[in-house]
Every structure is written in C-alpha cells, then in structure tokens.
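Once you've had a glance at the structure underneath, I'll fire off some questions.
As you look at this complex, bear in mind that one protein chain is not there, while each of the others sits in place.
Naming follows writing order (A, B and C), and every chain is counted from residue 1.
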C-alpha cells in the first residue's frame, strides 16, 4: 500500500476542488490529476499538473492566432506528419509534472534523462521512510545467459526463498541501523546526510519530475521498451496509459512511429528491397555482421 | 497597430471561454491570458498558457503531498530563502508559454537563451508580412562614445530625419522586391526560402516561446537590465509586469535579489568591510583595476 | 574569396605550430585543423579544436582505465552496436569546435539546434563587412509547386537575371545606407546596434560553434538531408567530410544507420512482413493514409 490514509484524504481533497480557467484543458488528463497509479510494491506515479493538449501541438505547428477551423482528421494527419518527419518542437509545447515514488536504483536510471526538472525528497534534510522494494515472485529472475544486461528464467524454490529472505532481512537490518545511528537518545546522533549511506538501493525515494512531451516520448521509447529493466518499465507503462488519455492523437502517432516502428540501416533497407524483388538474401550477401543479421531477421519475423 | 480586427476577435473569443479544471490556477495570470501587450510599433507579447503558481514552488521545495498548512508569510520566507541561496529547481516547476511578435534582430538576441522551447513562423513555408520596426524618435540614439556596445545621445534634426527616411524607404523597397521576386504572374517565382534573404533585420517575425520560471528569470535579469538593448528590454519589461501578477512572491524575491541586487567580488566585499571600519580605501589600496573600481564606486553611490 | 591574405597567413602560421601533448590525437583531424573549407560564395567552415577520437567512444562505453587490447574490428562492432541501439552518451565524449562564416538566414536555422555553445560576431559591438550571399545560377530555384517548403525548377533567362540584379542592388544599397547611418563625419552617427537593422538576411556573419559528436550527428542528419535548405546543406556536407576523417568508425555507423537508414512505422514494417510472405499490399489494405503510403512506396523503390 503506497499511500497512507492521510495522503488518500489529501488527494481526494485536491480532486474535489473546482477552478475556472480560460486555459485549454484536456478532459482525459483532468480525470487522472492527483490520482496515484500504483507501481511495484510501494511506488506510484501521479500527475500534479499539465499544460496543453493535442491542439497545442498543431497550434504551435501553425503558429496561428486561434484554434483554427481544421477538422480533427486534419489535426491527426498533421501530428502524424510531424512525428514521421522528426519535427520535435511542436511536441515540446506540452508539459507535464509527475509526482513519483520509486526505488533508488530506478531513480538512478531515470535521472540520466537530463532534459527534465526534478525536485527530489532530500535525505540530507529529512529522514527516509522504512519502505523497500522486494521483488514479487514473478519478477525474481536469474541473470540472462545470452545477454549480459538482462534477465533469464525465474528463480524458483529454495533459491527464490533464499534471495527474498536476504533482501528482506538486509533491508530491515539496514533501516534499524539507520535509526540507531540517527538516534539522539543520550547521544549526539549521526548527521542524516551520513546515516543515509547505510541504506540499500531498494529503499524508496520520491520526486517531482517535470518535462515536455517530446522529451517524455523519448523517455518512454527507451524505458517502456522490452529491453528496459522491468522495474523502470512498469513506471513507463503507467505513464504511457496516462499520456494516451491526455494527448490521444500524439500518443497514437508515437505508438505507431516510435514504439511500434523500427529503424533499418542502409544495408538493411537495401536487403529488404532485394528480397521484395525475389532475391534470396543471406547474411553473407547482406553485408551485415552476424549480430546485425540476427536482429534484422528477428525484425522481419516479429 | 500590431493586431488586426480578426485577431482581436479571436482573442476575445478565447478569453470568453470558461473551463473547469482541478489544476492550480493563478488568478493574476488568468487576467493576462491571450491578451496582447503591445511592444514597439508592431510587436506584442501575450501569454498562451501557464503551469503553476507561487504555491507550486514551495510545494516542490517541500515535495509534500498537498498544499500544507503553512501561512503565506512562511511561503514568502521560503521563496526568498530559495532565491537567496540559488536553489533553482523549485522555480523550474512553473512553466509559461508566450506568443511574441518581434523584429528579427531582437529575435536573434533572444534565441541565444537556449533553455526554452520555440516554434517560429516559417519564412520557408509562408510569406512574411509587410511590417518593419522603425524606431520612435526617443529611441533613435547615436553610438555611445564611452561604450562600444551601447547608445549615447539622441539623434536630432537633419540626421534623425535622414536616418528615419533611409530605414523606411529601404524597408518598403526591400519588401516590394520580395514580392516581385515571389511573383508568379507569368513567371516561376523565386522560392520563398530564397526570397526572404532580401528582407532586412527590422522585419517582424513571431514565435511561441515556452520556458520555466527559473530560466525566465535568468532571461529577464539579463534582458530587463539597463545594459540590454532597448528593443529587447521593452519586451522583457512587459514580461516582468506579467510575471509579477502570476507569481507575486517569486517575482518579489527576484526583484530584490537579482534585479535590484548586486554581485560583489571578494576584493569588493573586503573593501566594504574595511570602509565600514572607517578605513579610507582608494583604488590603489583596493587591489582592483581602474575599471573595476569605477564600477564599484558606482555601486556604492547608486 | 572568403579569406583575406592576412587571414590565410594567420591560418598557415597556426598550422605551422607543433605542440607535444599526451592527449589522444586524431591524425585525420589534425590535417583539417584551422583550414578553411570554402562554402557558398563567401562562407567557410573550419575546425578550431577537437577532443577525442573513435577510441574515446569505445573507452567511455567500457568506462575502462586504458585503451584496452580490443582489436579494431571489435571497436567497429561496438560502435555500430551503440549507434543501432541509440546509446548516445558514448558519442557525447567527443567534442569539436568550428569557426563558421555563414549568411544570417542560414545562421537563423542553425541556431535552432540548442545543445551547442556559440559565440557570434557582435553587430552591437562591431561593424559588419560588406559581404552578401548571392546565389549561383544553379541555386536560383523557383518555389516548388508540390511542396510548400521546398524548391522546384531553376529560374532561367530574364527572371533569373532580374532576381539576381535585385538581390545584388538591394544588398549594396542597404550596405551603403548602413555606412551612411553609422558615419560620424560631422554627425553623431547612429548606434551600431540600430544601424544593423537595415541589413538584409543574406549578409554574412560568423561564429564559433562547439558541440559534442552525438548532437553534431543529430544536426547533420537533419541538415545534410535532402529536405534541408540547400544553403545550410552545403555546410552540413562540408562538416560530414571532416567528421569522416576525424572519427571514421563512428561516421561509418552514422552514415549507415542514420543518413542511409530509414524509420518504418509499425504499420509500415507490418506491410513489409506481409509483402515478404507474398501478399499484394495496397494503400487500402495497408492502414496508411495516402501521404504515408506514397512515402512508404518511395522508400521501398529508392
């Protein structure tokens, strides 16, 4: 349960408010505002604020004065055109601010996306809560034997139990010691900025993370991808569902051109052309390395 | 007159709309939304959208769940503290999108601020309007004789008249020729992307420009400064007035610490300390160069 | 002739210097250093400094201590792998600084690439030279009749002559008037920051432009593309030739995956799969719009 009763009450309170505005509003996004979408065992992602909608994208593309009179089909065509031809600036006209609660090792991957604004809970200033990510049984995977950077089969039986008991016991002990070191009961108490160093990377932190739609799409393409680590992918997937409701046309174009699309090298598209003419192309005649050919064949079969 | 009757009608139409939202709204900013604030002879700046308010800044600083129960005096104190200690990320939580119409030579200075999103009217795709900046008499200044990068006295009499007539005649002729070259009356017509090269830098362009409050403050500090070129400063001043209504606490802190504040070097603050102890400090005993000392003396007298 | 005899002498002087360094050097780049590659009628691009080489990319990817013992074939495979899978950070480890002389309307497109460092010649501070871009006959194109943002056939005969004579005469007159307004012969002289507004967009400016290899590739992909305006494309092509000598492995991967590669949408790759199985796919059965299908067919034929 990621939220306390107090937090739930605050969210309901925030959602009960009604303001009048003459700004553009996105009804699909209003429905998500403030709500916590649960991710992993204690995490969540929720929208705190947003700016713009699908119309803001086409309006920027036209740099026009008003909403124009174009029909929705035209807007969709324009948005797909912009996405297809890598016109990124119109998508930058939409902005969104998330509140995310996430394990530290996920936060360390996430922060590598630099074109965003971040305010993280400060463990120099405040005391972290006793909340740790412990993988569910279906996320407890072995090291992949074919991929240095991925997962293989699930751990089962004794090995799974042993791993889980280590993770749980170490987390609790580390937190007990964190509290012991901070303690001022007749002692000085270690500075918070030092005591935190004893906490493992599966402890939860939280932050406000704000970015524009173009950079959000870039983040989602990499982090909702099947090669991303499972623990960040589930956050990206929750955000995809939110974005699909916020800017349905832009999300549709993104899903088709980026998430569902493929990038073919010059060699690869040349092979496709030859194959369509009936040529039997092999790795040897493709000009590709073994690894490239393997990926190319997988793309054609998918 | 920067706006056509059609544009005025569109703005009034946009302002007449009322949407319900559960987002935070800033009443001071709602009053500005869409309205064109006239700048120079044909330019304007107007707010198209915004995200956040003063509370969004303190909320990010606290990374708390709700609005908290702190009184406004605390919010003001916290915002001043953040500004004083260069904590920039909470100010990044507010975002604003402007529609600006401005001369090209002003746009060329403006665009040097890179941390912003921009969609400019495309002179490859569309035809520019016949609108040029011609300085008003009180902006027609001579080259400064003490500052390589500034203005001196006003031009007057014959010289002023001659300069104005050159600027006006050249602008009109350049635009006539632009139209002539584009003309397809029995001819092919030069490509728009080429024809535009004949237009001088005082022609007006327009763009959507979106940035966060921290980077906006940085822009305003440099461009609302007395050393900025007059033609960009008037845009910055119009924006200052808007921002003061949008986030009054943050703007107040900005005005005091950045616009009204001064940066003293180590040598300069050391001189101040010695002077406060009664020492008569001269340039020779200050350790400063002549130029630094001159600026230092001006700061103390201001 | 873009360079004066003095400038040529300075470049030869700079190239005659020899320093010892223990930094990595790229012999292919040393051969280019300082040399001006002429572009358009008065422009050039030249390398002022650089950091890193192909090995710096693989070294960052490995975050190893030294050069390692991997063979070049491995380096090439690794670099192609990084490019294929959009791993951008290793390419960011190389940096290059160019000195570019270019028409203002080209500079206005170029500056939209924000992730770079720029120092431009200041027309507030200094007086611009009498140098304007006048298109060569084979660049004097009509507006495209199929593409709002492109060129069609060449202008010829009377129309070509008329356009060229307008461009030349207006440029000379504008510059004469620029000088007249600046003149202090018995007059005050208009401030330089104002006088420049009379100069058309084909006047040359110059700047130092510094960026990392990842962002340079992004720039080159968009600006060396066949859809880019000719006048910026020739700069991008000159830079491609330099980069190919600097980091031959990275440039090879870029040429194959980015310049020569194609991006297929989910719908498009699905059509390819069906076609390879022998299905006759039409626009109607493709799920694509007419415009998308046209681009898709062109890709397969290319």
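Note that in this section a residue touches a chain if its C-beta (ideal position, glycine included) is under 8 Å from a C-beta of that chain, and two chains touch if they have at least 3 such contacts.
This is a predicted model, so every value here is computed, not measured.
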| item | value |
| --- | --- |
| Among A:229, A:283 or A:299, the residue in touch with the chain that has been omitted | A:229 |
| Option from A:52, A:90 or A:135 whose C-beta touches the chain left out | A:135 |
| Option touching the unshown chain, where C:38, C:95 or C:270 are the choices | C:95 |
| Residue of A:14, A:93, A:118 or A:236 in touch with the missing chain, whole complex considered | A:118 |
| Where the missing chain touches chain C, by residue | 6-7, 10-11, 13-15, 17-25, 30, 33-34, 49-52, 56, 60-61, 63, 65-67, 89-90, 92-93, 95, 97, 99, 117-122, 206-208, 210, 212 |
| Interface with the unshown chain - residue positions in chain A | 103-105, 108, 111-112, 114-115, 118, 122, 124-125, 133, 135, 139-144, 148-153, 155, 159, 162-163, 166-167, 170-171, 173-174, 177, 180-182, 184, 187-194, 196-202, 229 |
| Chain B, residues in touch with the chain not shown (by the definition above) | 77, 80-81, 84-86, 89, 112, 222, 227, 255-257, 259-269, 272-273, 275-276, 289, 291-292, 295, 299-302 |
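As a convention for this text, only the chains that are shown with their structure count from here on.
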| item | value |
| --- | --- |
| Relative to chain C, chain with the most remote C-alpha centre | A |
| Angle of rotation relating chain A to chain C [CA atoms, steps of 5 degrees] | 180 |
| Distance from chain B to chain A - Cα centre to Cα centre, in angstrom | 35 |
| Whole-Å gap separating chain B and chain C, where each centre is the average of the chain's CA atoms | 29 |
| Touching two or more other chains - residues of chain C | 112 |
